[in-house]
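A single protein chain has been omitted; all remaining protein chains appear in their positions.
A and B label the chains in the order they appear, each numbered from 1.
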Amino acid sequence: MKPVLEVTKLTMDFGGLRALDRLDLIVQEGEIVALIGPNGAGKTTFFNCITGIYPPTKGEMFVYPNEGHPVSLKGLKPNQVTEKGLARTFQNIRLFPNMTVLENVMIGRHCRTKSGIVGAVIKDKRTRAEERKIVEDSYTILEKIGLTRYVNEFAKNLPYGAQRRLEIARALSTEPFLLLLDEPAAGMNPQETKALDALILKIRSEEKISILLIEHDMKLVMSLSDRIFVVDYGKKIAQGTPKEIQNDPAVIKAYLGEDIDA
Amino acid sequence: MGYFLDLFLSGLTRGSIYALIALGYTMVYGIIQLINFAHGEIYMIGAFTALIVAGVLTIYGWNQMAIIFIASIVALLYSMGYGYTIEKIAYKPLRHAPRLSALISAIGMSLFLQNYVLLAQTSDFMLFPSLIPDFKFLTSFSHIARPSEFVIIISTAIVMVLLTFFIKFTKTGKAMRATAQDRQMAMLVGIDVNRVISITFIIGSATAALGGVLIASHIGQINFYMGFIAGIKAFVAAVLGGIGSMPGAVLGSLVLGWTESFFTGYVSSDYEDVFAFIFLVLILIFRPSGILGRSDTQKV
Partner (left out) sequence: MSFEQIKKSLLVSLWFMVLTFPIMVIRVNTIYHTVEWRWHRMFGVGISVFVLSFLWRYLMGRKEAGLKRKDRGEADILSRSQKLLHEPRFTRPAVIMAGAFIIAFPFIFSIYQTNIMITALIYVVTGLGLNIVVGLAGLLDLGYVAFYAVGAYSYALLNYHFGVGFWIALPIGGGIGMLFGILLGFPVLRLRGDYLAIVTLGFGEIIRLVLENWNAFSFGPSGIANIPRPGLFGVDFSLREATIYIYFLMIALALFTVFVVRRLQNSRIGRAWIALREDETACQAMGIDKTKTKLSAFAMGATWAGMAGVVFAAKTTFINPASFTIWESIIILCVVVLGGMGSAIGVIIGALVLILLPEYLRAFSEYRMLLFGAILVIMMVFRPGGVVSEVRQTYQFKGKGD
């Protein structure tokens, strides 16, 4: 087992507010890891720090690609983080509403392809071949996620559950080795959640992608995750297997409040 | 030293006028995050309305104090009406649209109002009557500055004080601050957000119109185009101070007024407007949050 993501003592201050407080987290290869905690605990901030949207105040973040040396994520821009092999989804769906479903996925291929303005205008052999490849690869991903019947629909016209899945498809098309999912089951009905559960497992087994997810649906978290990290007020309060977490008094306290002992 | 003092005072005068306009920009921006491009046009319409009213009353032989009073009041009322109406037509339907749409709509409104005045009135410069009287008590200072300069500076100061009190202590002022902080939340606690936005436009328009009347009677002529450049410069001032912040708008205006005045006085008057634009570009590039503004982090 080797780690794919290693975060040490990550700290993020917003003015006087400490949103993340010396947070440590490791994701091993092939693992599904969940990050849970009450609302406002700093989970999304954590994602935003790793993916380059916020520059963290202190701490180290390293990823370990399949080949080559470990890479520090510090100071990278969001697009550079994605190039390194991390892809994410957003808590409040952020698709490109006036582009088709296929085009949304094609955007993910951007950082793995090269053709420029000149190529686009003269449409030389290389550009045409690349364009064809982009379309085919994107379609293959849609097949895997099960969205092919929406191929040419505008993303904004998709039903909610399908939009969530399209976000995952778009992230997959950037060829990540670590996928960050921010509340993928939010707003889904039990059936959709069940399908999502299967989808995430499939992504791990078929694509060999490790997954770090933020989720509030405890049933989903408990059934999916190999390990769980619990944060509260930006601090890690517990970590372990689902079983360990379920019985951890600190976690129960964080979720149900102080007066539980009283 | 005399020349320096002249430039200092003329800068202060300019700055005061910018401040009166910049307040409207900054208040509107604070509440609906929109650059109200048509704001400079309100200032122009205020000046035109005052000129028309004063012109009519002069012909009917009213006395000067009455003319000043009535012309200013009517100009203010009308500008408020225009501000209110503009918001209802061009911005309210776009409240949930992308910001780009609202901005384009604002540019359209500005273009429309300019040409409306151009067509309904004239494209030429119009002579503006000197509404500001030569107050006796000020003539003893006339070796320092023209009475109209004093009047501009003093009235601006009074408006600032009144406005600060209004925002700080009245119920409506509090509602405005709440809406600026979080519109959704303000709505949930029972604030009539549409009403607050209307009031913001009305107050902003009134101060801009006051600026229009004062500067017109200081310079002595107006035309339909006067609002555009003044509007842009006041916007520069608002950004310089930190858009959304009222003390910032005043500070930014004074800084811009003085730098412009000294620049044209000591360096070159050919490039006066270029200077303002370069100033704008530099601020937005290097300190877009302004002197007193908070930098806003985007929410993801």
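To be clear about the criterion, a residue touches a chain if its C-beta (ideal position, glycine included) is under 8 Å from a C-beta of that chain, and two chains touch if they have at least 3 such contacts.
Here the structure is a predicted model, which is why all the values come from computation and not from measurement.
Although one chain is not drawn, the whole complex shows that of A:Thr51, A:Ser225 or A:Gln239 it is A:Thr51 that touches it.
Check B:Leu7, B:Ala90 or B:Ala186 against the missing chain and you find that the one touching it is B:Ala90.
Shown as candidates are A:Gly42, A:Pro56 or A:Gly108; the residue that touches the absent chain is A:Gly108. Interface with the hidden chain, as seen from chain B, comprises residues 33-35, 45, 48-49, 51-53, 55-56, 58-59, 74, 78, 81-82, 85, 89-90, 93-94, 97-105, 107-117, 119-122, 126-129, 232, 235, 239, 270-271, 273-274, 277-278, 280-281, 284-285, 288, 298, 300. In the full complex, chain A makes contact with the omitted chain through residues 51, 53, 77-79, 82-83, 87-88, 90, 94-100, 102-103, 106-113, 115-117, 119-121, 123, 127, 130-131, 134-135, 139, 143, 146, 148-149, 151-154, 156-157, 159, 170-171, 174.
Convention: only the chains that are shown with their structure count from here on.
Our note on geometry: chain A versus chain B, Cα centroid distance of 48 Å, whole angstroms.
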